[in-house]
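Working notes, structure below.
The other protein chains are all here in position, but one chain of the complex has been omitted.
By letter and in written order, the chains are A and B; residue numbering begins at 1 in each of them.
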Amino acid sequence: MKDKERLQQVVNSILDSYHQHPDMVRVGKTTLPTREDIVNLVKDIQMLIFPGFIRQEPLGSLDLPYIIGQKTVSIFKRLQSYMEQVLCWEIAQDGANCYDNPSFAKRVEGIAIEFLELIPDLRDVLARDIDAIYDGDPAARSKQEIVLGYPGIRALSVHRISHFFYERKIPLLPRIMSEHIHSQTGIDINPGAEIGEGMMIDHGTGVVIGETAVIGKHVRVYQGVTIGALSPTRNANAFKAKRHPTIQDNVVIYAGATILGGDTVVGANSIIGGNVWLTHSVPPNSRVLWEPKTNKQSVCDEEMMLCPDVV
Amino acid sequence: MKDKERLQQVVNSILDSYHQHPDMVRVGKTTLPTREDIVNLVKDIQMLIFPGFIRQEPLGSLDLPYIIGQKTVSIFKRLQSYMEQVLCWEIAQDGANCYDNPSFAKRVEGIAIEFLELIPDLRDVLARDIDAIYDGDPAARSKQEIVLGYPGIRALSVHRISHFFYERKIPLLPRIMSEHIHSQTGIDINPGAEIGEGMMIDHGTGVVIGETAVIGKHVRVYQGVTIGALSPTRNANAFKAKRHPTIQDNVVIYAGATILGGDTVVGANSIIGGNVWLTHSVPPNSRVLWEPKTNKQSVCDEEMMLCPDVV
Partner (left out) sequence: MKDKERLQQVVNSILDSYHQHPDMVRVGKTTLPTREDIVNLVKDIQMLIFPGFIRQEPLGSLDLPYIIGQKTVSIFKRLQSYMEQVLCWEIAQDGANCYDNPSFAKRVEGIAIEFLELIPDLRDVLARDIDAIYDGDPAARSKQEIVLGYPGIRALSVHRISHFFYERKIPLLPRIMSEHIHSQTGIDINPGAEIGEGMMIDHGTGVVIGETAVIGKHVRVYQGVTIGALSPTRNANAFKAKRHPTIQDNVVIYAGATILGGDTVVGANSIIGGNVWLTHSVPPNSRVLWEPKTNKQSVCDEEMMLCPDVV
């Protein structure tokens, strides 16, 4: 009996506490898509991009048009619904109502269709990304193995989806997509990053690519690489500023390297060695390598340096 | 036929092998909660902390008291049951029986209630953690986005739960909670670590914070940071010793820095630069930066150093 009352008090005090910190409660408000909703949507989009690889059901050539048609319509509807929810939520923060704008639903529908129209192009770009891994990783036995298993491709395919919605200023959706795949792969690419075709991310755990990074074509990046900002702080201009580096075409960045700063440009065809720390621009064809002077007593003497022909 | 017999032999030899390595078999013993049980419990607790953000069902203000009441009771019961299981398991290792102690069930019940009474305070502390990310990451567009997506908040919310049970010497439970969120986020915080409010963990992949670490308020930590022990070895005193550093208030630790040792204290308001390796104390307001001398032939000459005004 005493316990029952004590528990009742607990429930009341939890309910009371919801009046504090309104950003941590969502009650009686327009629904937002949950993480789970968005993860399922992303999986279905991946199924459209890589048919026969993602979901369990085998695809026959007879039923293919119907399955793909049905899937496309389902994605179309959910995209509209989730975009409406997150946009209405955003607009509500300013006290306005999204449906006051007569063209609101039409605009959302347009973005959903536009995205679906882009799927064939997405497939082209991802084909280049798969080629890049196949060319760069001798352990890859076939391209289908790369589609089925490689975290770099899983992360890039989600990034290329989320980037589309980021560019159209859809809130929440892109970030939750990228945090999902970050959780799956350890690869953290902000949806804002612009990434050219033929990118290879190998192993990938710990890779961080910031919101305003610009990455050219055929760039190769290994585990633990950060393409990030110098001491970030929120201020009025922080949104607009370019805070993350530009990496030009055909650059290779080895494991653990850190490249920081919005003015930093790594010129085309450069090689950035493992564990390098770089906060300034380097011209095309540079080789930035790490060669610490070491204690003579230790075995590592001159051997520990990263010689010009090793990376 | 031959196959059938061979398979029968396989089964027998597997069954025989269970007589070896008793720590790798749990048959006919008191049940332990599985990883899955504990993960579901943690999700329900998070639902109580962030109502409307975790589970899919929309919450109305009418049904809120009933949903929260029902959820609280369910968590209460499961908490009791799982704590009893792990405590009985622990006590059984010494050949004793947990129910021989007449106050055993009462004590477990008390801890369960005490935890639930703490939920409003947990919400307060996590509100500070969310503020810290909002202030520190210009890419965060809203606090709700942080609740929905940011791995740093997911990891800290689980840590603050698991730490409660760690402090009450509940075995297994806290560690499985923290390994679960480690698996989801790449952030590995031992349940024993003491962490002040307003902590920000950004990106987070590869962060390791050890069991006896003590971390002040408003500390900021980036991906790949280790707050760890010097060459750990198990011995009689290892349990009691402080093996991990103390980080005082308002310290910022940039990506890839490694801080080791139980006697190491990083004074308040210090900045630890990226990739720094630190195994001794530094006074308040220190700036510890990495400035390797580099090979003059290489592009990185003086540029590669971490200049005083960059971190």
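The rule is simple: a residue touches a chain if its C-beta (ideal position, glycine included) is under 8 Å from a C-beta of that chain, and two chains touch if they have at least 3 such contacts.
Since this is a predicted model, take the numbers as computed values, not measurements.
Check A:K143, A:R168, A:K217 or A:K242 against the missing chain and you find that the one touching it is A:K143.
Of the listed positions A:D23, A:D37, A:E109 or A:E194, the one in contact with the omitted chain in the full complex is A:E109. The missing chain, though absent from the display, is touched by one residue of A:Q85, A:S162, A:T185 or A:T264; that residue is A:T185.
Against the chain not displayed here, subunit A makes contact via residues 48-56, 58-61, 64-65, 68-69, 72-73, 76, 109, 113, 116-117, 119-120, 123-124, 126-127, 130, 134-145, 147-151, 184-186, 203, 205-206, 223-224, 252, 255-256, 274-275, 290, 292-295, 297-300, 303-304, 306-307, 310-311.
Residues touching the missing chain, restricted to subunit B, are 3, 6-7, 10-11, 13-18, 20-21, 23-29, 31-32, 34-37, 89-90, 93, 171-172, 175-176, 179, 182-183, 186, 188, 190, 192, 205-206, 208, 210-211, 224, 226, 228-235, 238-239, 241, 243, 256, 258, 260-261, 275-280, 282-283, 286-293, 305, 308 (touch as defined at the top).
We adopt the following convention: only the chains that are shown with their structure count from here on.
Note on subunit A versus subunit B: their Cα superposition corresponds to a rotation of 120 degrees, in steps of 5. Rounded to whole angstrom, the centroid-to-centroid distance between subunit A and subunit B, based on C-alpha atoms, equals 24 Å.
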